[in-house]
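To start, I am sharing the structure in question, which I have written as structure tokens.
Here the complex is missing one protein chain, while the rest keep their positions.
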Amino acid sequence: MSSNKKKQAELIEEISGVNPLKCMKCGKCSATCPSYNEMDIKPHQFVSYVINEDVESLVNSKSLWKCLSCFACVERCPRDVKPGKLIDAARQMVVRQRNNTYLSPDEIPELLDPELPQQLLVSAFRRYRR
Amino acid sequence: MSIENKSFRPKIVAFCCNWCSYAGADLAGSSRLSYPADVKIIRVPCSCRVNPMFILRAFEKGADGVIMCGCHPGDCHYSTGNFYARRRMTLLFSMLDYIGVENGRTRVEWVSAAEGVKFSDTMNSFVEKIYSLGENVRLGDLRCRN
Amino acid sequence: MQRIGVFVCHCGSNIAATVDVSKVAEMALMEPGVVHAEDYQYMCSEAGQAKIADAIHEKKLTGIVVCSCSPRMHEATFRKAAERAGLNPYMVEIANIREHCSWIHKDMEEATKKAVILMRAAVAKVNLNTPLQPGESRVTKRALIIGGGIAGIQTALDIADAGYEVDIVEKTPSIGGRMSQLDKTFPTLDCSACILTPKMVEASAHEKIKIYTYSEVENVSGFVGDFTVDIRKKARSVDMDKCTGCGVCQEKCPSKKAPSEFNRGLNNRSAIYTPFAQAIPNVPVIDREACIKFKTGKCGICSKVCQAGAIDYEQKDEIITEKYGAIVVATGFDTINLDKYDEYAYSQSKDVITSLELERVMNAAGPTHGHLERLSDGKAPKEMVFIQCVGSRCSDDRGKPYCSKICCMYTAKHAMLIRDKYPDVNVTVFYIDVRTPGKNFDEFYRRAVEQYGVNYIKGQVGKVIPQPNGKLLVQGSDLLDNRQILKEADMVVLATAIEPNPDVRKIATMLTASIDTNNFLTEAHAKLRPVESPTAGIFLSGVCQGPKDIPETVAQAGAAAVKAIGLLAKDKLMTNPCTAHSDELLCNGCSTCENVCPYGAITYEDKEVNDHGIREVRRLAVVNSALCQGCGACTVACPSGAMDLQGFSNRQIIAEVDAICR
Partner (left out) sequence: MKYSYYPGCTLRTKAKDLDDYARASARVLGFELEEVEDWQCCGGVYPLGTDEIATKLSSVRALNAAKEKNQELVTICSACHHVIKRVNDDMKNVEDICTRANNYMELDTPYKGETKVLHYLEVLRDRVGFDELKKKVVNPLKGKKIGAYYGCLLLRPGKLLEFDNPENPKIMEDFIRAIGAEPVIYPYRNECCGGYISLKEKDMAKSMCDKITESAEGFGADMLITACPLCMYNLNKSSAKKIPVYYFTELLAEALGVKEVQAS
């Protein structure tokens, strides 16, 4: 079991290309995140979850779907850790398991309005499901 | 590092200048940054002291790779020595490549006294390259073989 | 045939834990020329050195190999030991089985094998060693200090007090450096000028100290004990002997739009100026870029108002050439450029300033005459936010990877001073870690919190957002409360990372002193020789070697002075005998070696030689061993193989190659 946890953490590191040990816990990512208040696990905490091999909590967190991929944390991180990449890797893990997605086609029609650009749907689909 | 052929252990000679690279190797040591034991370092006052004959001699005697390390260009303790070394080695290495000693078996790297990490990284990647190239058979003096 | 002794050091467990030392000694006995081999716990100890001496006497050794730590560490130790026992010191070679072997390998068998090979290479070399005699060179009893800040001033005073001549070269128009820009100093809060100015005066009045301000080092040649330095004295346009320092010229100068360097560009100065009131020398310079006379040919007011007739528009740069025995680098630091940190709005708001700028704002002689006010509208702030680690501890390419060391303390100082003088101003500090190692330092920081109520928040700031109402919204983390903070502030102060003065790279190249990836000068040994450069005769003082505060700088300045004095006190220096020499019978006088020699040590002489019975006069290369530094460039360039290097001869190096590839 614990080896499975380890594997998951390693997978996150592999997909993201991030070394969480480089983090110095300055909190600049959380200071900069526009979705901070919506997140249950805050950006600066992502690294600890990976280091502690608790990927389970990470993939079940609300934060996965609140991250905007705006790259503010990626741009401003002083340690080249870039938590946005970690959260994206966790999201990848979830969407690669087909049964677990945040957006189902059935809910789309009621979300639409006449001005909504294609780009929005395309991006949302790419982010939320496979 | 993956060592496919366990029985093959290369002989690698590293010429290091006294002021920068040898000190860089010392720093790698005191920082406990490991690299394979196949590398043996010869101390020279400056990279410009390395006569191409030394490198030919090493290959003749069965070396599988030769690397030369000096101060960064512009930082030479003797002002200009590494510029001479760089030119000499460029010529020598292309000639060696021409006669079949692949370019991967020879390398010039600039390592300062403060770059212990770079020294160890350089040696690790160089040794890995030599493992991938295997034994050097082109210039060896047959009389030197066991 | 040599009679060689091999001594293998355990270095406690440093070597013995990974290398089978007795095996190395045992294998040594099988090498040609080796008549004695032993291992011992600490070869560098007195007992270890005695073992070497005993073996030299008993076994009549002619050569020594010590298998131990790096030769950069103890080669000199073992050479001296051999010399005391009557052996030529250059018959000793070191096999580096610690830094290059035991410390980097884990497998005992592998490490032992490698140690044996390194021992063999050293034995092979010693077999070809010859006794060498060092020459002598003279010592010029004068020191040069590059940089006139507190580090340079202190070093100069200490050397001068010991009775030696010292010259200070300072780039700006006055000595004083960064410390003269500071308002108060931690942790005692005494005023910076009050403790610095007397030292500046003392230096300028000292009969052994000569100060070249507005001057730069242009060229350095020579070597330890005998450096020749060209100093460029930039044209001041004011005659230093005539000027009385009355200051009328500055008052009357109509061009007052040049940004004041001393006040970090926060206000302007005249084109003819002294950087600050206590400047030494108290003689202005004309900034020719800003001067109307130099730009248009008209004006000349300063010349008209100067009663001493000191203004000289025709003055030209002057090159002074001087000899020195020792050179101390004290080039100091600057704050980094904040262009890459625009998220803190430094370039967008006048109310976001660096800590060094705040020093000027707080200083009575500064742009606001010491009143704490916003630079945008002159209003008194009510909320101040300090941001720590701006550009420090960054592993991306925007900032510096190191801790700037002084910021935690000066921020506590600023916070405390503001709360003391303006109790109605709230002060918040965003920090990552508060680092206060130093005497009375942590107590000082705690006072800021406990006595002065400074609000410390653990977390970095993500963005400073200028508001339409002129205030600044600071968006930061509070990691201990786990929340994101939006705090409205009137002023934001950035604890900006420090970096070595950008000129230091140029100077290091001139001195052939080594420099690290962050442009700090490298010490000869990180712990044991912290104020010496690996290049003999070059010493390091202050922040040019690494971030440090004033007390540390002064301590290091004193240490550098002692090292320089130790050198100047000698009448003669032993020169390195590992120099090049030419074989007369092989030399064909082609001049190739002369062209590659960086020291001009090779000349040509017409000399009669006896070449196997044929006597003739030939043009031959001759090496001046006092000038030769032993780089070996000529030995490789020589097409006929006549040139060789003592101590690193072709045969010796080839013997090492052979031993390694055996």
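To keep things simple, chains are lettered A, B and C as they appear, and every chain counts its residues starting from 1.
Just so we're on the same page, contacts are C-beta pairs under 8 Å (C-beta built on N, C-alpha and C of every residue); 3 or more make two chains touch, one makes a residue touch a chain.
Since we're looking at a predicted model, the values are computed, not measured.
Asks: What are the shown chains that the left-out chain touches?
Replies: Checking the complete complex, the chain left out touches A, C.
Asks: Check each of A:19, A:97 or A:123 against the chain that is not shown and name the one that touches it.
Replies: From the options A:19, A:97 or A:123, the contact with the absent chain belongs to A:123.
Asks: So that we can see where the missing chain sits, which residues of chain C does it touch?
Replies: Given the touch definition above, chain C has residues 339, 341-343, 345, 347-348, 397, 463, 465-469 touching the missing chain.
Asks: Since one chain isn't shown, list which residues of chain A touch it in the complete complex.
Replies: 14-17, 34-35, 38, 65-66, 68-72, 74-75, 84-85, 88-89, 92, 102-103, 111, 113, 115-124, 126-127
The definition used in the following text is that only the chains that are shown with their structure count from here on.
Asks: So that we know how the chains sit together, what is the shape of their touch graph: line, ring, star, complete or other?
Replies: Contact map by chain: line.
Asks: Give me the two chains with the most inter-chain contact pairs.
Replies: Chain pair with the maximum contact count: B-C.
Asks: Indicate the whole-number Å distance between the mean C-alpha point of chain A and the mean C-alpha point of chain C.
Replies: That pair's centroid distance is 46 Å.
Asks: Inside the complex, what are the residues of chain A that reach chain C?
Replies: Chain A reaches chain C through residues 22, 24-33, 36-37, 42, 44, 72, 76-80.
Asks: Over in the complex, which chain C residues touch chain B? Could you list them?
Replies: 70-73, 96, 98-101, 103-107, 110-111, 113-114, 117-118, 121, 508-509, 512, 514-517, 522, 534-535, 578, 596, 598, 629-633, 635-637, 645, 648, 650, 653-654, 656-658, 660-662
Asks: In the complex, go through chain B and note every residue touching chain C.
Replies: Chain B residues touching chain C: 11, 13, 18-20, 22-23, 25-26, 28-30, 32-35, 37, 40-46, 48-54, 57-58, 61-63, 71, 74-81, 84, 88, 112-115, 120, 144.
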